[in-house]
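The other protein chains are all here in position, but one chain of the complex has been omitted.
Each chain carries a letter (A and B) given by its place in the written order, and its residues are counted from 1.
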Amino acid sequence: MDKFDVIIVGAGLAGLSAAYVLAKEGIEVVIIERGDYPGAKNVTGGRLYVNPVRQYLPDIWDDAPLERHVTNEMVTMMSPDNSVSMRFRSDKFDQKPYHSYTVLRATFDRWLAAQAEKAGAMLVTKNRVDDVIKEQGKVIGVVTAGEELGADVVVACDGVLSFVAEKAGMIVPGQPRNFAVGLKEVIELPRTTLEDRFGLTGDEGVAQMFMGSLTQGRFGGGFLYTNKASVSLGMVVGIRDLIERKPGVEVHLLLDEFKERPEIVPLIKGGEPVEYSAHVIPEGGLAGLTPLFGDGILVAGDAAGFSLNMGITVRGMEFAIASGVMAARAIIEARAKNDFSASTLSCYQQFLENSFVMKDFRTFQHTPHVLDNSRFYGYYPQFAGKLLEDLYTVDSGPKAKISDTIRKNLSLGESLRMGKDLLGGLKI
Amino acid sequence: MNIYVCVKQTVDLQQVRIRKETREPVLDGVPLTIGNIDKNALEEGVRLRDKLGGKVIGVSAGSEELNDTIKEALAMGADEAIMIIAPELEGAESSTVAMALAKAIEKTGEIGIILLGEGSSDNYSGQVGPRIAEILDLPQITYVSSLEAEGNTVKAVRNLEDCFETVEAEMPVVVSVVSEINEPRIPAVTQILKAGRKPKQIYSPAELGVEIAGSQIKTISNLAPEQDRKRLLFQEGVGQDVKSLVAALESEGLLGR
Partner (left out) sequence: MSERRSMKAKLGGNVFKPDRERHINIKPGFEKDARLKAALFVCPAGLYSLNEEDEVVLDIDGCLECGTCRIACGTEVLDWNYPNGEAGVQFRFG
């Protein structure tokens, strides 16, 4: 059995970031990826916040093939027959270094892989890892395409379903309540059309979140990100709600209906749909995290559950990058002691605790629970829509006082429930 | 004895999409790989080496990105690689590429067999093999679907579509193969990992005395065929529909010729 210092399974953001740091230290690292190229199997909505991760991968961001820097943030609450939008634009967001970018993974991951390879990492694509090799409870390698490869440490960066962590006995297959499914279409538009349509100058971009009737009362929401010459349009829906909420609806029909809304149609008109993708997203928050280390093994990125639903956006990419880097740092420490046991590798957890990763997970630990409230996806958007509709309507008769209009739309019982949800919301 | 295998870096054809509006292929960012038939040539080279001994040397001309492609060839069993790298070689025409490959091969030692795919997956001009044979003044065998070597002689079956022809030639010889000659192997992970450490020689065209002349070939058009759907729908029930379908196909001149 050929042996290497470190084997990383999965060339996503977590795996590539870990490989990059290890290779820079001169450590012999092999990344095994099942796709034809890094990014070939990866889906994201599309927004990366660079500030949290700049320090973890210093020096690389200037050349990174990112799409547009987001200067316009939009939120749209949808009801079946109206919508309320807010658009926020900031000059500050248009100043370098930009803090938030849209990305397409097939481009970005390939580029990050090239950086890791330049640093000395060995990348093997088109190969699926099928098993881990254990000896006296300790992980000592992996099996791929019938071959055994040994390593001091295996890092499971194989994404949300992590077969590696599962084969290593660290996790069991996940439960619907801890996961959502994301669906996305990429629709190409000529650059100038896109910029005119969204009111953008140069490489500025828009991030637009949608919540409300598009998920038909289900946990989730929609998103639209502008790339250089395309938009990423999609939605995220909780899997448990898809199974349990009646009447059942096929999830792809939700996306079709969303796309047919008058709020969306003009945005994508004349565009050429060039890709349809989908991916499971871990959304269990703090409670959904898996064990992070074992003898000879570390788990990073989505594989560990490091993806957070913060209300209307999913954040996973920064956590993937940062946890990958911290896994690498833990391995560097373990090498110094030449001990790859769980107790040495546990410094990984400590690094995470001291970083924004675990801090954010603790801060937002109540989010999954608070958001698991169908009123956010039905009642509130409708309330806001109906209220504004009434306020903006001038009928043939006399117009009611504004306070009366509000009172009409909001009964006492409703205001009490709203107060309770608001208190819950304060926990987020 | 050296077995040279010429491989061409081409786009992964399965990844090429056609822009609907213009019918143009989108080649930007498409992953590169070894041409399909070149893989057969490599496989044949490796098989012959295992029998005859010697070395398999992968040879390729192209841009900086060749490094990745050549790694694939090394992983599939080539022992060494020669690369001729210059930005102008990317997409250069057959005459230039053949000259670069021939000069590089000539420079590096004793030639046994020079193997190529019959045509590249992208242009399929089928010219590089014959041109190399001319430049180096070697015998050549084309359309080879089966190849044996004994001592200094190769015996090849040529697939000429309506017949097979068996020929013999003395080494050194240029052989271009068709895809049915073998099933190329999928390289093992350990081979892929070792590929990075195998010897590689890089030349610039100037070092080989090759001049890259301006292109003599002009591409007039490169468009996907127009797809015009008739959008005929027959919904009268099977009996009637079959008749209507046949009638429609006949009126298009597609049946009953």
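To be clear about the criterion, contacts are C-beta pairs under 8 Å (C-beta built on N, C-alpha and C of every residue); 3 or more make two chains touch, one makes a residue touch a chain.
Bear in mind the structure is a predicted one, so any value in this text is a computation, not a measurement.
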Shown chains touched by the chain that is not drawn here: A, B
Which residue of A:Thr193, A:Ser277, A:Thr313 or A:Asn373 touches the chain not shown here: A:Ser277
Given A:Ala64, A:Val251 or A:Met310, the one touching the chain that is not displayed: A:Val251
Touch criterion as defined above, residue of A:Val160, A:Val206 or A:Met358 at the omitted chain: A:Val160
Touch with the omitted chain, as defined above, among A:Ala19, A:Met78, A:Met170 or A:Val186: A:Val186
Absent-chain interface as seen on chain A, which is shown: 34-37, 39-44, 104-107, 109, 125-128, 144-145, 160-161, 163, 173-176, 179, 181-183, 185-186, 230, 232, 239, 242-243, 248-252, 255-256, 260, 265, 269, 273-280
Those residues of chain B which, in the complete complex, touch the missing chain: 14-15, 17, 29, 186
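The rule is simple: only the chains that are shown with their structure count from here on.
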Separation of chain A from chain B, taking each centre as the mean of its C-alpha atoms, in whole Å: 41
Residues on chain B engaged by chain A in the complex (per definition of touch): 12, 15, 17, 19-21, 29, 31, 186, 188-190, 192-193, 196
In the complex, chain A residues that touch chain B: 2, 30, 32, 36-37, 106-107, 122, 124, 126-127, 144-145, 147, 149, 272, 274
